[in-house]
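What follows is a structure written as structure tokens; I'll ask about it next.
Part of the complex only, each chain left as placed.
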Amino acid sequence: VGEIRRFLRDDSPVKVSRSYKEIAQRIHRVRQELNGSLGREPTVQEIAGAMNMPVEDVVEALEAVQLPTSIHETLYQ
Amino acid sequence: MKTKNQVKLEFPSIPENVALARVIVATMLAGMDFTLTDLDDAKVAVSEAVSNAILHGYQNRPNGLVYLTITADPEGLEVIVEDYGRGIVDVAKAMEPAFSTLGDRMGMGFVFMQSFMDKVDVDSQVGRGTRVRMYKACRQAMRAVQ
């Protein structure tokens, strides 16, 4: 099953990749946790540090899961 | 970031490259003292400026070239978006909320740039092109001022 899942993940179109979605969800979770413990919004470096992940991977995952919304939807959702 | 980093880009005026400009700016900000909110804000501002260059500057023709210069130093990040397109007749008017020369647009691009970045300068010449310079100060630099 692990092999099949890996195959599906790796061969799925990039934009809807499950792994990007999972990473993005974790980023938001860690962001909230740090917000609580620090008493302020964490920097991207702090989030990446807590996840043991390079900052550019944080950026990439968030960008990949972002749907092509219009500027209006982005701001007023 | 200990020292200065200046990245220069040149790309054709096609919509795909708006996303590219966003990612590049976000990646440079991510290595500095900024939050995810700052990244989202800067991405909107850069999207608006690059979209304007493509849509208004080059009137959606794909054969124009857009120039992006991003300069990072310990204090903050400067983003310059340039096009050699049609230019703006009246910059002050163009920057007013809800002003647009295209009927179906919101006319809020410059307003977003100004609310999401700490500084926005626009330089334009009709028939020559437009240069938008935006600046965002790091969290630390902001705190030092307060």
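Lettered A and B in written order, each chain numbered from 1.
Simple rule for what comes next: a contact is a pair of C-beta atoms (placed from the backbone, for glycine too) under 8 Å apart; a residue touches a chain by one contact, two chains touch by 3 or more.
Since the structure is predicted, the reported quantities are computational estimates derived from the model, not experimental observations.
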Hey, what stoichiometry does the whole file give for these chains?
-> A x1, B x2
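To be clear about the criterion, only the chains that are shown with their structure count from here on.
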Whole-Å separation of chain centres (CA-atom averages), chain A against chain B | 24
In the complex of these two chains, what residues of chain B are touching chain A?
-> 19, 22-23, 26-27, 29-31, 33-37, 39, 44, 47-48, 106, 108, 112, 139
Chain B contact footprint on chain A (complex, rising order) = 27, 31, 41-45, 47-48, 55-56, 58-60, 62-63, 71-72, 74-75
